[in-house]
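To start, the structure under review is shown below, and the notes come after it.
For this view, one protein chain was removed and the others were kept in their places.
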């Protein structure tokens, strides 16, 4: 909420992106690493803090903008994307990042999520997915696993969880990726890609909530095992994994199967631009333990961003109607004069 | 809103399902045919009108329940599915049908749509998709085509339309189909299938709005041309189309292509149950004029319905805690007595 | 009684003469398909151009196309024109045009005894009669004895009239509203040329046939009425005296849209207009989406919450956020409006009120959202509320709302209603140069910038624009420390901030000019009105005052804050009464504010007051 006195036109260090407010997440919360990764990437890019606006809803994750030295709007629960729509339309030069949680984005905010993506609003959307409502102390969220026991489901959750990636793809997102809070390098790489993308860039971040859902991703993203339980997507490269990179994913009917890496001709070579979105959707369907869980960019395609089209219409309206003339407008088609 | 005096335990004729209220859609509106088809199918099924509850939001289409002799709730804009959630939970024996429009369901109601489907709420959901806001006199909806000129978009819509089928699939719908208001037989067949399905049965109905979006589907669902521009899905059967059934759809990489029907081995044989949902999604991607537009059941799979699980938990809670004892509850773990 | 047939006035041949009238109310009613709205607005245009004062009100069916010939399907257009200043569409009808049985059934009760009743015989076939449960044909069973019935074969004559132009069948029939217009033009001695020009302008290019046909139809109707002496008497209403200037006819919704566009161009900041369609507010979105070149960014959101939330975001982004809806949609916006209250961002919320609660009667008017506007948000959440009195005033009121929102960094609620939004009146076109300027840009020196420092005169915080070096700031809906805006849970700070938010709104009183009371400046009865009840309340007060009663009338434009002098004014009268189209909301608000008795006359019939009922009311309170 305070101003950073020093706002160097070209910020150099992650520190320049810190608002100075004490960070108030639980010790060990995955959010710390994400904050660090974002600040690292922004520092590299050279834009000054005042050129960014971070918008969030409500939740532990949504505190994020308060810790940034950029412009920021910590709004209300579920409305981050709706608020961001106005920020970007009003101020198209601002680079708008949206920080949201699995409850904020997919529960109360689900409708804005679909519509922001189909419009290809020019936001970098970071979904902090900890599969729980953190700030309200541990109720299940739309990504919580079926049967999970928690504060509001003492007998286990009976809601089938939703896949953020599948939903984003169905809504027509032009950039869809997944990364993890325990992998600095991969987060940084993914954020860089998102920052370069024009239009909606959606990133699901597997984020550990040490208090209410600790270790929920450990089984497959744990540092020890992940070589076998995760698979990294790189455009134009064969999709390989395993301790010694000995395995690969191959298309098998309408699904993927694991094959020996040596079967080069079989291994699927990742194409972010695959036009129908089918392959991204198939990859999104891969889950632990049946198969390795994909990290990286599922899909990346080009479409005009919403604010571009919006301003293009303003321009053509200007051309069509000439310079706006208020007097003429007020007169309208038919007037009469009394003297 | 009035009671039908005669509510024969076994209704026999479509008339028995009419509330007697004068139907107030524009002459020529596609809604008439849909109403007729539903009443026809219900009459065949033999259940009495009082065994059904029809729930809707607000819109031309949402007037539907008022014309049925069943129980009905014409609620508020966008909330049909949320209201229906309570109706079904309260009254699991009722067969609940939800009537909604492309604005009601996908614009203001989009969030409830996703969540009702992932929970597999036991509703038959009829989406009257006329690609326009009818009742409010012709603004674009989330399914309106890109560039469409209308009341609220005089310079053309800049919103990329959303695919109701893709969205339903991504949300985890267990039954997803498409039919058309100009094909009585196909509507009836599709509604029958939906009625038999346990859990969410979602049907997109291509519905013509003669006043604000006339003939929007004509190009491909017009009776003259449709043999070549539509393709009907039947489980376990090869997907063929064309005036003389001379063409078929074959899988080609991550998409479908049209092949000669004679190439039997190539033609895709439709599998509603395909586990990953990939094929349903691929079919949902097929659009005019590039390819024929699929009608029929895209996907049909089994999952427990929400109300079943909800009541199962009530039961197990009963078993676990014994007969509810209010006195015991009020006392709680620790009491003391003052005498 | 004198029944009129195509053959002219039976058993009566005296020549017709022309009679002067001060004012006339005509109601054109027919099936939605009959084009009565066109007939009405054509007559309106002719009248304003001629120089009458007018006030009009359309009455649409709720359904897009209700079944033909049913009561629900009737579409009507009421027109009140005069040689003097008038403010309402008229209490009772002098001339009723009924194109079918349903139209007759619905509006006959409002026709004055002895009034003229023009009907199209074709609309009274067995079917039409049955649909509205007429046992026998009222045109023949004598039940219309009290009226001057003029039954014409409009349909066949129209078809005959337009054949030369080349129109036949349904298309030919469609011209019958113009034939009818011709008849009524004759009855009220209107020049035809302006209408002809208008028609040529509109159709000549695209559809010359239609143009010709419509003109032919008007001429035919006029000639027919003339040649066969359809009316014993015809009427003339002289010009009204207007103060000099250029005028146009305008509806409230159009005026509102133009006010928003004016705010965009005068402020130099763009306007972001986030909205979701709803009756009767949608037209404002439609109009503004054509005015993008004035710097209005229109956004049709996925729902009302996104509409208002995006507008709040836009205001943070540095342009003025405006959102627009009607009752149910405004209710949905309440949480996000509160975010603007708490973060102290400018926002204009346009509510074109309709009859409720819940979905209610969407096409009917009501002014029952006042208390929701004042209190419909969680916790202590003050926002200014302004309401226009007439369709034309929508322009300056919404412009004022925008100016205040920016100057005081607050959401402002603008309460229009269906009656104002769809109603129309002649409007003296304001000079854009004379509109008050916008006032912002304070407190933006990076050296001293504090996000929640306050301007001493207004109590407003500064309005920084993202992208400005050195003004980086983060805002939140959580309570914040004075000046710095840091999150604060401090007890005393919260109380100070709450008071500051109230004080800021209270300060807006300094923008309100001294109240000018019409009539008695002290005495027995003070009539207080707000919003669309202005016309009926003032006219009725005038009438009673001219009877010599000690009655005064004051209209409130600002409902929050109230005019600073209101407390004293009220004390000068024995009684205070508030007529309003709700169950007594302003009356409650005045009692709640001043802790004194205030009488309420609240009616909720989905329609405006008549002058007559208020005259009766005031007199009853004066005995």
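Going in written order, the chains are labelled A, B and C, and every chain counts its residues from 1.
The rule is simple: a contact is a pair of C-beta atoms (placed from the backbone, for glycine too) under 8 Å apart; a residue touches a chain by one contact, two chains touch by 3 or more.
Only a predicted model underlies this, so the values are computations on that prediction, with no experimental measurement involved.
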{"item": "Shown chains that the omitted chain touches within the full complex", "value": "A, B, C"}
{"item": "Sole contact to the chain not displayed, among C:194, C:360 or C:523", "value": "C:360"}
{"item": "Touch residues of subunit B, complete complex, unshown partner", "value": "1-5, 7, 9, 19, 21, 48-51, 53-55, 58, 65-66, 68-76, 79, 82-91, 93-94, 111-112, 114-115, 310, 313-314, 317-318, 320-324, 326-327, 329-332, 334-339"}
{"item": "Interface with the unshown chain - residue positions in subunit A", "value": "22-27, 58, 60, 76-78, 107-108, 110, 133-137, 139-140, 142, 151-155, 159, 211"}
{"item": "Missing-chain contacts mapped onto subunit C", "value": "62, 72, 305, 326-328, 330-332, 334-335, 338-339, 341-343, 353, 355-364, 366, 368-369, 371-372, 374-381, 476-479, 489, 491-492, 494-495, 498, 501-502, 582-583, 585, 588-589, 591-598, 603-607"}
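Keep this in mind: only the chains that are shown with their structure count from here on.
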{"item": "Averaged-CA centre spacing for the pair subunit B and subunit A, given as whole angstrom", "value": "30"}
{"item": "Mean-CA-position distance for subunit C and subunit B (Å)", "value": "39"}
{"item": "Rounded Å distance between subunit A and subunit C, as computed from the means of their C-alpha atoms", "value": "45"}
{"item": "Residue numbers of subunit C (touch at least two other chains)", "value": "292, 302-303"}
{"item": "Junction residues of subunit B - those touching two or more other chains", "value": "107-108, 110, 142, 155"}
